[in-house]
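Note that one protein chain of the assembly has been removed; the remaining protein chains are unaltered in position.
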């Protein structure tokens, strides 16, 4: 128990407390804007990824969970997807902890891992609860493929897979460009912020 | 007089920075006075304000040598309770909103809710603070729908409501029109009468000349000048140090170049008026 309070205090710093609402709001607005622009992508986990990249898995998972609870107020059918958003938060956070965003060649690997976890977690929700239909633009393709006699799981993975990867690439680019704009002296105050500071050897001895 | 806050041998580096933001600051501020802090952008005004409030180094980290004493106790001893001792108004009025309140009334009351003040005493205190800052007619409005000036006054009210002994204002009038700016300075003057200490970082030298008791001038992280306001603000080299002198002093120094001599350079409008009156008088004679 003592360990638990310590880790909560350490991870949920004042900065983390204020970044979570921004992450949730960015998820929300990202999803809304993607819908207005009729994109075939959801783009509703940008904030979760951002929070995880800066503050680690636990704060990221909290942002992810809160996002779905908040969207659930307006559309309760998104509530079951809470496990996807929590999963994305946790995995992105663990990757940040392991310094997996520090150089460009690690990015594709990280994006693949994040996309994979998204698909693995969302497939059971969509297939078991909603019969393969997500309500998004890709549902029609899934339905047509299913009608052709393809297995429901294969149909979902085939159509959603590619869009999920695209979604995560775009989300990642946005997160990274925002993080690049945060001055280093603020960045070091976030738990995983140091990963994103270039020329770390320039640091003065402390 | 009683020194309420004291800096001893302060030198401070922001993290990742090789240049000090504050160099060798030694100063004791006295209770019940208004201090104006002047200097160019990046001269260390804001850092000095953060230092007095303990944000440097508690929030910004970095390397700090020397110590700050509040009422003869190191700042770090106060912890969260520092909120009751020192009020702080920031430059950007929007980021000062609590982010959780729907009305100006609740926004102003937020600080009192946080320190666990008795619920019955909150409302009269909030009304008083709103009256001082002239936002009482906005009480039930949503803070998100206010203009910059109204927000700035709300920010001031939400700090005043806690009745701190020391008030630090970092460019509190940047969003205000001239009349509202003057109102803020009148509030500051009233606070002085209640024996509060006020520290204002400000670019509007004219108002500092009129209201402050003492000025501190910062240059590249150093406190280069402090003390008597008339002496410092009338000095002709002020402009080379990144501070625009008061209009009255500017004019008088110009006139001096044309051979009109003064016994003293005025820094406020009232002083200028006196000087000009005297000049006209001697001309006539």
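To keep things simple, chains are lettered A and B as they appear, and every chain counts its residues starting from 1.
Please note the rule applied: a residue touches a chain if its C-beta (ideal position, glycine included) is under 8 Å from a C-beta of that chain, and two chains touch if they have at least 3 such contacts.
What we mean here is this: contacts and distances are computed from a predicted model.
The subunit not displayed here is recorded in UniProt as "Energy-coupling factor transporter transmembrane protein EcfT", chosen from "NADH-quinone oxidoreductase subunit J", "Anti sigma-E protein RseA N-terminal domain-containing protein", "Energy-coupling factor transporter transmembrane protein EcfT" or "CidA/LrgA family protein". The hidden chain makes contact, of the residues B:35, B:88 or B:211, with B:88. The residue touching the chain not shown here, chosen from B:13, B:35 or B:110, is B:110. Listed for chain B, the residues touching the missing chain in the whole complex are 50, 53, 55, 59, 79-81, 83-84, 86-88, 90-92, 94-100, 102-103, 105-106, 109-119, 122-123, 126-127, 139-140, 144, 158-159, 162.
Against the chain not displayed here, chain A makes contact via residues 12, 14-15, 17-22, 24-26, 28-30, 32-34, 36-41, 43, 46, 50, 62, 66, 70, 72-77, 79, 129-133, 135, 139, 143, 146-147, 149, 152, 170, 174, 177-178, 181-182, 186.
In the analysis below, only the chains that are shown with their structure count from here on.
Distance between chain A and chain B, defined via averaged C-alpha coordinates, is recorded as 43 Å. Remark: chain B residues 13-18, 59-63, 99 touch chain A in the complex. Put simply, chain A touches chain B in their complex at residues 21, 184-185, 188-189, 197, 202-204, 206.
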